[in-house]
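Attaching a single structure in structure tokens format; questions to follow.
Omission of a single protein chain aside, the complex is shown with its protein chains in their original locations.
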Amino acid sequence: MKFSRRNLLKTTVAGGGLAVFAAGYSETGKNLAHGYWAGEKPKDGIYGDAPKPEFSVDQKTGELTVNPEQQVSYTQCLGCTTQCGVRVRIDKKTQTVIRVAGSPFSPLSTDPWLPYETSVRDSFVALSHRNEDGLKYRSTACGRGNAVLEKLTSPFRITTPMKRVGPRNSGKWQPISFEQLVNEIVEGGDLFGEGKVEGLRSLRDLKTPIDPDKPWLGPKANQVGVLDPMNNGRRSLAQRFMKKAFGSMNYAGHGSYCGLAYRAGSGAMFGNNKKNPHAKPDFDNAEFIIFIGTAPSNAGNPFKRQGMQIARARSDGKLDYVVIDPVVSHATTKASADRERWVPIKPGTDGALMMGMIRWIIEHERYDDKFLTQPNLKAAEAAGEVSWSNATHLVIRQEGHPRDGRFLRGSDIGLDIPADAVYGKKDPYVVLDRDSGKMLPHSKATGPARLFFDGELEIKGQKVSVKTSMSILHDNAFQMELADYSKICEVPVDIIAGLASKFTSHGKRAAMNSHGGMMSASGFYNAYSVVMLNTLIGNLNWKGGTLFHGGKYPDAGKGPRYNLATFPGMVKPKGAPITRNKPYEKTGEFNANKAKGNAYPSKHPWYPNSPGLVTEWMTAMFNGDPYPMKALFVLGANPVYGIPGLRGQIADKLADPKQLPLLVSVDPFINETGAYADYIVPDTFMYEAWGWTAPWNDVPTKTTTARWPVMEPRTEKTADGQPITMETFFIAVAKKMNLPGFGEGAITDKAGNAYPLNTAEDYYLRGGANVAYMGNPVPDASDDDIALSGVSRISSVLQKTLKPDEWRKVAYVYARGGRYQNYDERFVGEVARNRFKNQMYVYNEYIGTSRSSMTGKRHNGSPYWSEPVFSDGTPVDKIYPKTEWPFKLISFKSPLQNSYSLGARSLRQIHPENQIIIGAVDAQGLNLQSGDKVRISTPGGSREATVSVRHGVHKGVLAIEHGFGHRELGARPHLIGNKMQPNEPELKAGINLNDLGIPDPTLKGASVFVDPVVGSGVRQGLPAKIERV
Amino acid sequence: MKDAGVLTAGVVTVSLASKDAAAETRDTGGDPSKRWAMVVDLRKCIACQACSVACIMENKVPYDNFRTIVSTYEVKDGDKVGIFMLPRLCNHCEEPACIPVCPVGATYQKKDGIVVVDNTRCVGCGYCVQACPYDARFINPKTRTADKCTFCTHRLEAGLLPACVETCVGGARVIGDIKDPNSEASKLLATNEVKVLRPEMNTQPHVYYIGLDSRFQGKVGGEEALWRPGRDHEESLR
């Protein structure tokens, strides 16, 4: 062989070829080198890596053989606010969760559920395939409930207390000891080298007013507050700390940006504007349901139970239903298409549709006359009804009359009412006897009263104009023609009439239901009108109608065993709430303005008909109206992510310690709000924590779900071995400050003996004793119950904390994951066992006499069509006309995700991203196709996103699925100590509608657009436009 | 539609043998007195994907792979729009297309009807993946062998329900022994009109659907999902 250039070239090519080949074949080479197992060798040849079953059940004998390496415990899911009872299957050695399914004792997860007497052993057998019991008692976790276990071991989990390094929101943290955490928060000091920060010790000042000029605001202690999400079973302890021990009145949950508009509309009907009770359709027995602004089986609460019920009702049962919604969702399935129908509607206009239906029903006399004419419960019951309303009660409607808008009372017509009872509860309402037409106190009526009356009565010699509640509703409904209503809501007249007709064709077996879709600027009245339809057919408490939930076995009350509600030294907070949820007329601001001669408007709106409003909280404190806050604790809530338009209004202020000196997040993760915190207190998560919860509705029997640490918590431990949690934190802070209600002797039993509150167990186990002993005490848990259910993990602390006769009863409850009334106790005959017995408010005097603090105008006390307006009464469409903002933007819940579940990869792999959903016709007009990138803008902001073109969208509507568009919870890696969190850009996927939320342009200072009557955040019907990028 | 008879027949006949030829070589296990099947009542499915996730958890299905998923479609019929939900999984066919193609006899049918893969024999050739008319199989990237739904045979053998059935929120998935006329599954089959997917494949699927719209029986004609760009994220996540 001669060495030539040609040879050199060839050798090079050959060598190069071989090298490239080697690279390309590297994987195969590696695989070959692994020999017979190129991949990871799974445990079993056929079963793969599936863990051994948790137990096995002999199909003939029913004998249960447990797998000693695993533990199955009944506890509670927190994959969403439904808080189902679930069974958690744990690998004992690694203390990791293998899988989660439902608890067969929990009505939130199974229906029918097992009799409470069932032993744990038998409950396991009932889950098996033996006799196909597992199908009958099928007890489930939803997709999210199956997936969220991933978050327990997430690399973004925070397990140690942290203090920020550098400015707020810079994403840098320093892990600190629990002692340092508690010390710094209590004592304050120059904590960040930015100047002195006041600690809780000096902030707990129950004497010095916030503002000496405005003593009505209350003491300085009110400048510390807590935001928490829904009651996840631990709220009572946090409230004990904040309100009862520390003495601040500022504690608010997430209601105002969850579904307050609906709840308030319902609260108006049921006469309670603080708790805002609501009823739910009896899915199992209803023949016709209209869902308007809620999408069962897409979301809704209880998500899973409703999903199961509706699936069954439309297949095996008698249910037909209609979903009125701007977008189509999982609430309708083609597979049973003849049982259901989607009716599109223009966002925020539900009230028009409802009033149209009400008008039609009144016109055609299709309301339930027998029900509505009963003036009190007794008369109603005598007539065979099971609930009653004030439809026949007379209301004074006379301008200038001092009691205009109020009910005519017994004392008004000369009944002998003690002076201190006048216009109080004992002062009856007045009705007109149906036959005689004579006035009589409602309580005295034994039969029906006149339903409609609009005229003058002679009262104490004077003519007074009065109307029945029903007549007021009538007049409200008849303000417009059906055609006008139709034009507003864009639902054809014949469909409005058809809905009204169908709805009134099933007797009591029809129901209306709503929730998140009411979160528009006309939400309160829309919701009130929805609930009114139920009242018009008198379906409450009836099988197939609407039901209240069955109640709970309370843990934290004054209890049969321990008093967890009160304690010596308990504070009753005073002053004005930060979120201005009280009548303006009862404030010093009103008095001052009135003195100046212009009582209205107030500087910012007051909400007399609302509970605490987190929607208003942050803007209120940064505007300093009513006052600034000094320290804020955020417990597992995320207002910066969840409130439409909030971020844009307050992010810079939140980043400024001068405007809010102390911000503490208690959360297992760094969320969008916690990113601004000064300190993060880690918390136990889901199956690691304690708590007692009740379903928020739709369970007709008494239900209390137990959350208990079925596995070793992953948070770090305090010096004395307690896992660091919200409870350990508040207890330590309280004890350091010597606050009442914590530490030695804080809890008393019936006999007055005192017990300590030093640990979470001290509190929750005693709460458990209350649960176990309520009514008929539960039996004692057997050793077998305790061993099989994993309660053995906590049996020593049960024994240590509780009395000898108590602990096995509490163990009985924990072994079954809660306490549950039995399935067959749902109804008595055709009627709900747990009945709502108070009156329903066809006219609500409290609403009807309250005023907008901005306009001074009175609210309407009965449903009417009220178009979306800003707080000064200007219609939204006037400020943001259609010509410039051709679309209405709405939000709907993801059927898979919640607001913090995106971190679970198994969910992400199914549905990784959201889009802006647009109707095919609108898309065509804009020449858009699915997958196109667009810029969406509202008056509150602008973002880029992808579009998805659909048919199931009303024209002129853009819709965004909630749960995406995160900036935290892993979307941005934080530096903790010197360790960087992993970078998972997938967690940033999609878009969050709330980044496009708008401020109220008619208000000064920072503001969030809310319903002007009740202050609920507006996420439905935002003016928007869209363009291709 | 009439086939180009000769041409197609030619191909069919060169498919030499049925699954039995393959199965003969091994003891397949399973109780021959049973025939497991699943009935899915689509009217009860709410597309919550509990089944999909439970399966992933139970069977440790690697990221981005599925033994079961609930395909979800928006459907417009005239002016009526709704969602169609379709849980998909291995059909445990009576005449499985996947078995005869396997060159090493790694996939076979148990005597109770369940089609399984022996991952200790599978060479990962992917031929069965091609042959299954339902996209029910995949190569498990972790074990590098063929993978698919086993009807959770490990749970059935323990007297328990498959993970997806246990947790089916709508109660849509019912598994049972259809040789037992009193089983829930048998009763559902007897009292409802049921369909299977791609019957023209002659695989005799044993996952039956109540309420299956024929437009979804085969390859769905429609606009595809806005899938995310692909599996290349996987790299960065490992």
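Order as written gives the chain letters A and B; numbering starts at 1 within each chain.
Everything that follows uses one rule, which is that a contact is a pair of C-beta atoms (placed from the backbone, for glycine too) under 8 Å apart; a residue touches a chain by one contact, two chains touch by 3 or more.
Just so we're on the same page, contacts and distances are computed from a predicted model.
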item	value
Complex member absent from the view - protein name from UniProt, among "Tetrathionate reductase subunit C", "Aspartyl/glutamyl-tRNA(Asn/Gln) amidotransferase subunit B", "Spermidine/putrescine ABC transporter permease" or "Sodium:proton antiporter"	"Tetrathionate reductase subunit C"
Of A:39, A:856 or A:973, the one touching the omitted chain in the full complex	A:39
Contact with the hidden chain (one of B:115, B:197 or B:212)	B:197
For subunit A, the residues touching the chain missing from this view	1-2, 7, 10-11, 13-28, 31-32, 34-39, 910-911, 920, 930, 949-951
Footprint left on subunit B by the chain that the document does not show	1-4, 7-8, 10-12, 14-19, 21-22, 25, 47, 49, 65-66, 69-77, 83-84, 88, 97, 100-106, 121-127, 129-135, 137-139, 144-145, 197-198, 201, 215, 218-225, 227, 229-232
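Here, only the chains that are shown with their structure count from here on.
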item	value
Intercentroid distance (Cα basis), subunit B paired with subunit A, Å	38
Subunit A to subunit B touching residues, read off their complex	31, 38-42, 44-53, 55-59, 98-102, 127-130, 132, 134-135, 138-143, 145-147, 149, 297-298, 304, 307-308, 310-312, 314-315, 328-330, 332-337, 339-342, 895-896, 905-907, 909-910, 912-913, 915, 930-931, 946, 948, 950-952, 983-986
Footprint of subunit A on subunit B - complex, ascending	41-50, 52-54, 56-60, 63-64, 66, 69, 72, 74-77, 80-85, 116-121, 124, 140-145, 147, 150, 152-161, 163, 165-172, 174-176, 183-184, 210-213, 223, 226, 228, 233, 236-237
